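Of the protein chains in this complex, one is absent; all others appear in place.
To keep things simple, chains are lettered A, B and C as they appear, and every chain counts its residues starting from 1.
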Amino acid sequence: MPDDKPKTNITNIAPGKILIKGYDVAELMGRKSFAEVTYLILKGELPSEAEAQMMDAILVSSIDHGISPPSSLATRTVVSGGNPLNAAVAAGILTIGESHGGAIEQCARLLQEWAKKPGDINSIARDLLKDIAIKNIRMPGFGHRYHKIDPRTVRLFQMADELKFSGRHQLLARAIESEFKSSSKELPINVDGAIAAVISDMGFDWRLGKGFFIISRVVGLVAQAHEERIREKPMRRLGLTDYDYDGPPPRKL
Amino acid sequence: MPDDKPKTNITNIAPGKILIKGYDVAELMGRKSFAEVTYLILKGELPSEAEAQMMDAILVSSIDHGISPPSSLATRTVVSGGNPLNAAVAAGILTIGESHGGAIEQCARLLQEWAKKPGDINSIARDLLKDIAIKNIRMPGFGHRYHKIDPRTVRLFQMADELKFSGRHQLLARAIESEFKSSSKELPINVDGAIAAVISDMGFDWRLGKGFFIISRVVGLVAQAHEERIREKPMRRLGLTDYDYDGPPPRKL
Amino acid sequence: MPDDKPKTNITNIAPGKILIKGYDVAELMGRKSFAEVTYLILKGELPSEAEAQMMDAILVSSIDHGISPPSSLATRTVVSGGNPLNAAVAAGILTIGESHGGAIEQCARLLQEWAKKPGDINSIARDLLKDIAIKNIRMPGFGHRYHKIDPRTVRLFQMADELKFSGRHQLLARAIESEFKSSSKELPINVDGAIAAVISDMGFDWRLGKGFFIISRVVGLVAQAHEERIREKPMRRLGLTDYDYDGPPPRKL
Partner (left out) sequence: MPDDKPKTNITNIAPGKILIKGYDVAELMGRKSFAEVTYLILKGELPSEAEAQMMDAILVSSIDHGISPPSSLATRTVVSGGNPLNAAVAAGILTIGESHGGAIEQCARLLQEWAKKPGDINSIARDLLKDIAIKNIRMPGFGHRYHKIDPRTVRLFQMADELKFSGRHQLLARAIESEFKSSSKELPINVDGAIAAVISDMGFDWRLGKGFFIISRVVGLVAQAHEERIREKPMRRLGLTDYDYDGPPPRKL
C-alpha cells in the first residue's frame, strides 16, 4: 500500500540523531532560541533577526490573560476534578475556537487573500470591507472585547516600526483601521488582528493562526493548572469571575 | 461565600493593563524572550542569563520527535477525522502521561527529595538506589528508549558545564549514573533525566515537570497537525511507523 | 448582570431531588431504559414504543467498530502513554469530526431542510441532488466506505418497516438512493445516512447528529481503553491496522 506510507518534512529521526528541518537539534540547543526554533519548525527556515524579535514578542503577548478566560476556566475545572496536568491543559486548548483566539486565523486569511491583489492599499481596504459587508461578515481582529486600547497591539506595531519590519499585510490592516475611523466606527486593530498582520508578513499560512495562540497560551495554562493544584481544594465552586490577585505588585524591568 | 473567591498570583488584568507576575506584558514584549517569560510565569522571577540559556535549550530539546510518538499519532488522527487544530493538539497533549514525558516529573521528584539530604552526594545516590530497589521502582529518567546516546542530554550537560550552571540535583543525577556504571548497568541519564536535573537546579517544583515537556512539544504538535491537514487525505490509515522524510537535507547552522 | 444568569431546561437539582425534564430520576430508574431517558433528555419528551425501539437500535448500531477507526486508535494511544481512562476516551471523542461520524449531522441537515418542502418526494430528491451538485457538495450519508452493504443500515430500515416507523425524512433518503440507482451510481444509504433519516423522523435537531454517534461509540471506547490497559505494554508501536481477534467465536442470540 504505497500511498499509505506517510511523508513528513518536519523532523527526521535516527538513533542518536534528531534533525529538525535538517538541523541537528543538539546544534540548535544553546544557539537558537525557543522562539527561533518554533519559527523554523512552522516555516521551514530560521528567522531573520527582526523576524525573531517579532516572533518572541508575539509569543510573549498571549502567554496569559488571568483566570477568567474560557481556557483558564476549563483547565482549572479539570484539575479540580482530580486529573493530571496534561488533561487540564488539553481541556484549556479545547476552548480555543472560533470565538476564543480564532480571530487570528480568520483575520490572517482575509489579509492574505486581499493583500496580494494589485493596487493602492487604501482602495483594497475599502473593497475588502465592502465585500465582507455584502457577505454580512464582521471584520475579525478589529474592535476591543475587554481592553479599549490593547497594550499588546500598540507594542507589536511599535516594534514593527522600530525594526522596520512591516509588509503589505500590516499596511492593509492599518488601512482597514483608518477606513473604520473615517466612517466614525471605533474598531481599532486588536491583538488578534495585530498578530494576524505580523505573521502574514512573515509568510505564515493563515491556517496556522490559531497555532500561535495555542503555543503561547499553553504556558499560561500550565501555570493556571499548577496554581489550581497547589492552592485550591478539589471540586470547589469554579467560575466566579471575581477574584483576588495576591502576586507580586506592579514592578519595572 | 468568601472562601469561594479564588486567589491568583499569576496575572493581574485591568482595562488597558496586563501584568504578568507584576510586569507589564507590553514592557516584556521585545525586551524578554518567550523562554524568559515562560520561566517568569512558572517560577515567579525572571531568570539569570545562564538560567535563560538553559531554559531555551530545554524548550528546544523536546520540540519535536517526528511522526511516530504517541502525541504525533493522536494529533494526526484527530486532524484525519476532520477536526480543528486545537482539538488535534489537545489530543496529542492527552497522550503525555506516565509513560510518555512523565519521567521528567518522577525523576525531578526523586532528585528533589534526595538532593536536600545532607552528606556526600555519592552516598546519597547509593541510598536512593537502594531505597527504590526495595520499593521495586525503576529509576525514572535513566536508560535509553530509542537513542543509545541521546544527543540532547549530551548537549544539555555540556551547556551546563560551559555556563557553570550546575547544582546539587545535576550532581546527584550524575552520581546515580556513575553508580549504575560501576555496577555494570547501561543506564545513562536520558533527556527526561537531564531536564529533571536542570529544572530542579533552577528551583522548579517537580510537579511542573510534565509542563516543560508539554510547552515544548505543543510546537511540534501544531506542525504535525498542520502537515497532516495540508498533505494528507482525511481518514487515511494512520499509524504505520514507517514513513518517508522529504524535508530539507541535513544542514549546518 | 441579569443577562449573565444562565437558563437551562434540562435538569433541576435540589437537595434530595434530581428532576430530568421534570421527571424524578429515581422514578425513571427501573421504569425507563437508558435509551428512553437519553431520548427524553435530548428531545424533551419520552419516546413512543416504536421510537424507543429505534433509539435502542441506533445506539447499539454504532457501539464499536474494532480497533482500526481513528477513535479507537487515539483512545489506545492515550492509554499507551500512561493516562487515565477519561483522558483516553476524551481523545477518542476528539477524532469524531467532519470525516468520522460527521456525515450524520450533515445528512440530517439536508434531509431536514428539504423534507419540509411541499410536493412529491421524488422531485424533491432530484432537486436536492441538483442543488448540491451545483454547490459541488457530495451527498453525505450515502456510499460505502468499508461495508459494501452495511448490515446496520439494512437492519435499521427493516425495523422501521416492521414498526411502521417511517416519516418523510426516511422517504426522502430512500428517494435519493433510488435517484442514484437510476443514474447508475452505486451510492446506497450508509449507516450514517440511515441514522440521519431516523433521528430526523423522530424530530431531533440535526445539530445533535454527531451526539448520537458519540453517545453510542463512547461505550466502545471505554472497552478499547480497558483492553489496551490490561493487555498491552505502555508505549508499544501503535497503529498497525492488522490485528488478531481472539474473542468469542461467532454465535447466535
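Quick note on the criterion: contacts are C-beta pairs under 8 Å (C-beta built on N, C-alpha and C of every residue); 3 or more make two chains touch, one makes a residue touch a chain.
Just so you know, these numbers come straight off a predicted model, no measurement behind them.
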Problem set entry | In the full complex, displayed partners of the excluded chain | A, B, C
Problem set entry | Residue touching the undisplayed chain, where the options are A:P70, A:G143, A:G167 or A:P248 | A:P70
For this session: Pick out which of A:A57, A:A91 or A:L208 touches the chain that's been left out of the picture.
Result: A:A91
For this session: Spell out the interface residues on chain B facing the chain that's missing from view.
Result: 83-84, 86-87, 90, 94
Exercise. Hey, which chain A residues sit against the chain that's not shown?
Worked result: 68, 70-71, 73-74, 77-78, 80-83, 87-88, 90-91, 94-102, 145, 234-235, 237-241
Problem set entry | Touching residues (missing chain, whole complex) on chain C | 1, 4-13, 15-35, 37-38, 41-42, 44, 53, 55-57, 59-61, 63-68, 84-87, 89-91, 93-97, 101, 146-152, 154-156, 159, 205, 207-208, 210-211, 214-216, 218-220, 222-227, 229-232, 236-238, 240, 242-253
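Keep in mind that, in the parts below, only the chains that are shown with their structure count from here on.
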Problem set entry | Overall pattern in which the protein chains touch one another (line/ring/star/complete/other) | complete
Problem set entry | Chain whose Cα mean lies nearest the overall Cα mean | A
Exercise. Once you find the CA centre of chain B and the CA centre of chain C, what distance in Å lies between them?
Worked result: 39
Problem set entry | chain A and chain C, separation of their C-alpha mean positions in angstrom | 35
Exercise. In chain A, which residues are in touch with two or more of the other chains?
Worked result: 84, 86-87, 90, 94
